[in-house]
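Apart from one protein chain that is not included, each protein chain of the complex appears where it belongs.
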Amino acid sequence: MNTNNYYPQAQEFQKELNSRYRVASIWQSLFLFALLIAVLSLTALMYNVIDGAFGYIAYEYKNDPSEFTSTPVNELTQEELLTILQSNLSSGAYKKLNNEQAMQTRSQADLLNLFLERLVQVDTKQTWTMTESIFQREKILQETASNYPEARIEFRSWLTPQFLVSPMSSRAEFAGVRTAVLGSLWLVGIAIAFALPIGTGAAIYLQEYAPKNWFTSLIQININNLAGVPSIVYGMLGLAVFVRLLEPLTSGSMFGISDANGRTILSAGLTMGILVLPLIIINAQEAIKAVPDSLRQASFGVGATRWQTVWHHVLPNALPGILTGSILALSRALGETAPLIVVGASTFISVDPDGPFSKFTALPIQIYQWTTRAQSEFHAIAASGIVVLLVLLLTLNATAILLRNQFQRKY
Amino acid sequence: MENNNNHYSIETKDLCILYGGFTAVRNVNIKVEKQKITAIIGPSGCGKSTLLRAFNRMNDFVPNSYVTGEIFLHGQNLYSKQVDPVEARRKIGMVFQKPNPFPKSIYENIAWGARINGFKGKMDELVEQSLRSAALWDEVKDKLHQSAYALSGGQQQRLCIARTIAIQPEIILMDEPASALDPISTLRIEDLMQELKKNYTIIIVTHNMQQAARVSDYTAMMMIDDNRSGGVIEFDETKKIFTRPSDKRTEDYVTGRFG
Partner (left out) sequence: MNFDLKKKTRIGESIIQGLLFFAGILSIFITLAIVYELGKEALLFFNNPDVTLAKFLGGTTWQPGIGDYGIWALVSATLTTSFIAISISLPLGLAVAIYLSEYASLRALSILKPVLEVLAGVPTVVYGYFALLFVTPVLQNIFGNENIQVYNMLSAGLVMGIMILPLISSMSEDSLSAVPRSLREAAYAMGATKIEASLQIVLPAALSGIGAALIVGISRAVGETMIVAVASGAGPNFTFNPLQAAETMTGHIARISGGDLSYNSIDYTSLFAIALMLFLVTLVLNLISQWVVNRFRERYE
């Protein structure tokens, strides 16, 4: 070989190798940096949400509670509150409240809220996040004292049991997520009732029945594509088909329900069902694929028909996988917001949904609405709503993971 | 123990290879002679490849694996703390069971290794030289910049040998290099090995007895013991192993009564 061609040896090689290792460690720190950003983002997001859900609030009473009762506010009993409300609210307003839920059956906390909301009328001046409340406590107290001398200030958790069971309200201080959570549950229920049987059926067809030809691969490609269609496009489809075209059905007018349009839970649920259908099909296909072929052959070997094989052997074994996939699809549906805006989830609904033809609101819609309000007290309940949503999602996903582990142990 | 005898490329002393708590290969003591071909034979699962991979520290990538005992390369223990595994591998090349060219052009397959190892000089010359040494030049000289995946399996394996030669190692380890190839390609690889041993020390793992007998000068016979650990039960000149083995088990194996 040409003597000009050579490889560095000994010392020279060592030197070059050391610089190669330096380059390697630079790259590796870059990788770790990227990971750190991912972890920090998640931490910041969680912190941001929790931070919003607690903090100081400065508020004034428009009417002094002493105008209504001599007892201090936090010592009022249920009976006392009932009497106060009955005697001070207009009879129309009282009747309306009574119709939503009989006054006698309401809890003390509920009645106290009504008292503060309707009669005393709380006027929130300002709210602060948890971090501000902890680290700038003195400043907040001073500012409040000088800006709103009348105001009371207290550290409040926006996320309370009351928040979970209260209906919507136009005042952030008294709003809750009950209506929204119930709407979300209805929605997800309809979506899964629609998508699970059809999705599983489609998966069975594709894995167990479909011939290997261009048409089957067209279906498969189509399903994969549908999984990637932006959710807002599904919203437009729902608007055109369920809300408008099938209005007689989705509004319930076919069943004698009047004064409704197509913007109902049913329309939204079906839209959501179509949105999660591809996910359910793909997950169910994976679960069915995982059932060993020997099982099918054994079943055919004793003279079972194809459906008998599927029903008695394939499906029972694929079931945990199918359920896991469905739960994941469900959590996707629970968090989806854009299609609901398009098919017309109402922003202000204080009545619980009572059936598929109800007008409705959903948890993510409420979060969206509250987030986009200018007043900071709405951001606080948006944060509390997010905590509720995330806890629901976490529960669902934990269930899915438990199922998956159960499933993996088997094979 | 220091051993500066220039006659040998690699010497092992009480070499054991462990995965977790399990001893996969136990107490290997062999001396691999320079510029000779040493074959490692034995039934499958006896640790032939594991032993081979210990010679260029490829087992480092297996989690929980470690060695005890020593492997001497020029009197330096390969597993001592002062040895850099990257540098060691650069000196001890390896050819794998299945041809594994990089998904790059033929030219780049050879140039890449040279480049990372700091080659100074004319790359074109190095590529041509390496391909000639691997008896591949005439077949590929017109398509150097095409993908290596377009080559046949036998050509791919010779390309893998060429890229190993290009970085000028001292020892070439071959892990059943012809087992995935057709008989004609196998023959070409075997011829190539005879050429290569003029410049390199070669250790080859094979499960093909005839191949070991045809190409190698020395043979290590490995067998699994009662603890499921592999070990070298006989190491000698190939001629002797295949005609007058001293161990009964070797005799059974090479005559086909076992495995």
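The first chain written gets the first letter, and so on, giving A and B; residue counts start at 1 in each chain.
We take it that contacts are C-beta pairs under 8 Å (C-beta built on N, C-alpha and C of every residue); 3 or more make two chains touch, one makes a residue touch a chain.
The model shown is predicted, which means the values in this text are computed figures rather than measured ones.
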Revision key, fill the gap. Missing-chain contact among A:S66, A:Q142, A:N224 or A:Q375 belongs to A:N224
Exercise for review: Give the residue, chosen from A:I204, A:L266 or A:L403, that touches the chain omitted from the document.
Suggested key: A:I204
Practice item. List the residues of subunit B that touch the chain left out of this view. Key: 56, 58, 61, 63, 86-87, 89-91, 93-94, 96, 98, 100-104, 112-113, 116-117, 160, 163-164, 167
Check your understanding: For subunit A, which residues lie in contact with the unshown chain of the complex?
Key -> 20-21, 23-24, 27-28, 30-35, 37-39, 41-42, 44-45, 48-49, 52, 197-202, 204-206, 209-210, 218-219, 221-226, 228-233, 235-237, 239-241, 244, 274, 277-278, 281, 305-307, 331, 334-338, 341-342, 344, 347, 364, 367-368, 371-372, 379, 382-383, 386, 389-390, 393, 397
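Operating definition for what follows: only the chains that are shown with their structure count from here on.
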**Study point:** Centroid spacing, where centroids are CA-atom means, of subunit A and subunit B in whole angstrom
**Key:** 59
Revision key, fill the gap. Per the touch rule, the subunit A residues reaching subunit B in their complex are 1-2, 4-8, 12-14, 16-17, 20
Point to revise | Interface residues, subunit B side, partner subunit A - complex | key: 84, 86-87, 114, 116-122, 125-126, 129, 167-168
